[in-house]
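To start, I am sharing the structure in question, which I have written as structure tokens.
For this depiction, one protein chain was excluded, whereas all remaining protein chains were kept in their positions.
Should a chain be cited, it is by its letter among A and B, assigned in written order, with residues numbered from 1 in that chain.
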Amino acid sequence: MLNFQLNGHDVTADAPDDATLLWVLTDDLKQHGLKFGCGLSQCGACDVMIDGEVVRSCQTKASSAGGRSVTTLSGLMENGKASKLQQAFIDEQAAQCGYCLSGMIMTAQALIDRNPKPTEADVRAALNGNLCRCGTHTRIIRAVLRATE
Amino acid sequence: MNTMLKKMTRRELLATTGFLTLTFAMPSNLFGQQAPEALGIAGGSGLPHDLKNNPMLSAWLRINSDGTVTLLIGKVEFGQGNRTAIGQVCAEELDVDFSRLQIIAGDTKLCPDEGVTSGSTSMPDGGTAVQYASAEVRGILLGLAAEKLGQPAETMKVKDGTVTAANGKTTTYWELVVGKALDVNATEKPILKDPATYTIEGTSVPRVDIPAKMTGGESFVQDMHPDGVVYGMVARPPNYRSKLTSIDTGPIEKMPGVIKVVRNGSFLGVIAKTKDEAMAASAALGTAGKWDVPNDMIGNAGIYDWLLKAPSSPNIIHDQKRADGAAPVKTIEATFQRPYVMHGSIGTSAAIAQLGADGVMTIHTHSQSVWQTAEAIAKMLKVDTDKVRCIHTQGSGCYGHNMADDAAADAALLAAAVPGTTVKLQYTRAQEHQWEPYGPAMVIKIKAGVDGDGNVLDWETDVWSTSHATRPGGNPGNLLSARYLDPPFEQPTPKEIPGPNFGAGRNAIPLYEFPGQTVTTHFVSEMPIRVSSTRSLGAYANVFALESFIDELAHDAKVDPLEYRLRFLKDDRARAVLTKAADLFGWSNYKRKPNQGRGIAFARYKNYAALTAVAIEVRVTPRSGRVQVLRASVADDSGQVVNPNGIATQMEGAVIQSLSWTLKEEVRFSDSAILSADWASYPIITFQEVPSIDVAVINQPGMPFLGTGEAGQGPTAAAVTNAIFDAAGVRLRTLPLTPDRVKAAMDAKKS
Partner (left out) sequence: MRYLISALILLSLAIVGLYAWVDRYSEIDAIKPLAANAFDKVVIDKGASLVAIGDCAVCHTKPGGDSLAGGREIRTPFGTILSTNITPDVDTGIGAWSLPAFTRALREGVDRLGGYLYPAFPYDHFTKVKDDDIAAIYAYLMTLPPVSAPKPKNELPFPYNVRVLLAGWNFLFLRQGAYSPDQTRNDQWNRGAYLVEGIGHCGACHTPRNIFGAERRSGARFAGETLEGWHAPALNMASPAPAPWTADAMVNFLLDGWDGDHGIAAGTMTPVVNGLGSLSEDDAYAIATYILSFQDQTNVDARTKAAKSFAEKVDFGPSSPAPPPLDAASERGEATFARVCANCHRAGTNTAPLALSSVVSGPDPRNLIHIIDQGIEPPQNALDHSMPAFGRSLSASDLADLVTFVRSRFSEKPAWSNVSVLITEARAAEQ
């Protein structure tokens, strides 16, 4: 049994301590805003936040979340609406397939939290470990900058 | 304005003659690639071929009494935005607000069979079919309105489904459609709208699938978690031709959570309660067996020699004899090489399958070819085709034939072992990387005889390649796991797709008006490495070679590469695209900085589809050979524009992905294994390496939709190579253009 906060609510997951956080969040807790891309910490598709810091949930044991606060993509929404950052991604139409986008947005949110006025170079550097195969990079950069204007 | 000089578009033709004599003949060939004639204006049957194949209008459109419209299509969304764009075409031609549409795509039970979503044909095939179907339905509705209101149909005006007669009386679509009004076949004579009146087509309607993707909604097959779902995994052999000789699955059956271990021949799979348990069990399964492992792969370094020596059948796809006989003053030749390249979807392929009590295997899949894959799976399972239903559900972008179909087949194989239970399968990264059908390695030799002014007199291209097309196509032998079953389904020997522009030969024929031209493909039917359709097929490598070589000729003739191209490019639209990209880039007032250079390239995809030109600026660091792409300017003419932002997005994606292929990617393998097993051993482009990109979308009102998705791959590769030449004076002819290669070329030039 594992207790933690998920997007502001207390949750309990019936999963062993060494279960993979990604699968606990997607399969047990029905979260859609994180994806399995590699399972190797190489792509960032599975990024979520624990206590405000981005982690790769594919290589994080569920026990790391115990007693902490986990945020997934849907947890960024404000009153059921897209957050400013999410809306900027929608306004820029910053997706092709969109599979990488949840990790991109989580990572971008963490960047904005520590640096509310990032430069383009800051955005590129912060997102460098997140891979996109469709080539949506330039729009993603624009979306992050738009959200911080 | 002299209207006589203006070319008549097909809609103007319609407006003046009152009816249409167009053709959209040619059903898609085997692999969903469209023939040149499809865009022609004469002869054949008068229906767009997807509509001709599915002529019943109710198969496409339903007008619902609740004020919504259901659009059923066979072309599927995988990030290219076609769902939105095809919806725009429908809403425009039907005269309803876009928001009224509900779109169902790629369900083999519900939707019209439009074959494979590939070859940038969603708009030319799917879009055109929907355009015609929608226009015709509108006509039928107006007829019904005329009856109801007792007014002539010609005087009716429609706004968002509300029909108003000249006398001010109104009715709505939702009141008009009763019973089987749309259970009629399409005719050849719908009245299409005048493009000048478009309000939805030509605008950047936001994509319908994006909001959920940005806020954590359920969007992908990978996101689905039906109640009671269990998790399946497969364990692959050590390499392609390995055979399982023995295995004790007993210990694995006892692993935590394991529901079932499935063995059939050399196929191994496992079903478990949780994903972690399934992964652990499949990892154990992977090491438990004894295998007969042949070490007979070639190794990636030797692949080009192998291609040239392997048995192949030369096929002259283009032969144009030069009339006058003056001998060239010199002959220039070069050889270009392109390695195996991955689709490399960010999400590994997945599927969800369940064998129902009715004996129907229902599969949620992100396959591009739901109908043909369903057929292949049915044959693999030895059941009737109607016992397999594929429902397209979005997946991670695929860029061609990746593992999506294999995932569907594997999920079905596992689900068949646990009837009534829903099985979800998603591959590991290594399984996706090492087993997907790559874009094939190619060798291209070009030779040109030129006159004293550097003009090309004779041009010869020879292309060596293995197949570009091993999609399921209804044949289980094309499904990976089916080849390991007992008895195995043999993979069919691939054949070259006839016609000049389909597989390896795509874009091998120059569009430049050189008097003598011979183009030969050398099709190698052996496949030492698994290959299939990858974004743009042979066009990527052929355009890279052709447009690099044009640059070499321009350099040899001491002519600006843009000017040299324009010398031989007579088509107006081609010239316009090339000039537009150059203008956007600032070609004519370019100021060179040290170690920087520019390159330009052009192609008309398949020689008849979208026209695309790309200009690129690079900086080359001599110390490291590192190439930094600074910016790209792109011009694209995809015919009538439906969604300009959608086209721009596709172009940006094409440029970035092509840069990744061109600068970084090569599948590496030894005699016994694929070594490119993940993103660390097969790196792709990252944010730091992506240039800024400007895209100019050229609209051609009333002209046919040409499709966009693949048109940027080739020109980008050549533009960056040409820019490296401009910056560093070295000509690279083997991809990818890694720092080591660039540096070696620069060092060689110095000494």
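Keep this in mind: a contact is a pair of C-beta atoms (placed from the backbone, for glycine too) under 8 Å apart; a residue touches a chain by one contact, two chains touch by 3 or more.
Bear in mind that the values here come from a model prediction, so they are computed numbers and not experimental data.
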{"item": "Touching residues on chain B - with respect to the absent chain", "value": "623-624, 626, 628, 664, 675, 678, 680-681, 683, 685-686, 688-689"}
{"item": "Footprint left on chain A by the chain that the document does not show", "value": "38, 40-42, 44, 50-51, 53-56, 59-61, 64, 68, 114-118, 121, 125-126, 128-129"}
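To be clear about the criterion, only the chains that are shown with their structure count from here on.
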{"item": "Centroid spacing, where centroids are CA-atom means, of chain A and chain B in whole angstrom", "value": "29"}
{"item": "Chain B partner contacts - residues on chain A that touch it in the complex", "value": "15, 19-20, 23, 26-27, 30-33, 35-40, 42-43, 45, 72-77, 82, 86, 89-90, 93, 95-102, 105, 123-125, 127-141"}
{"item": "Chain B residues touching chain A - in the complex, by the definition given at the top", "value": "78-81, 204, 206-207, 209-211, 213-220, 222-223, 225, 231, 274-276, 344-348, 394-397, 399, 426, 428-429, 645, 649-650, 652-657, 660, 678-680, 684-688, 690, 692-693"}
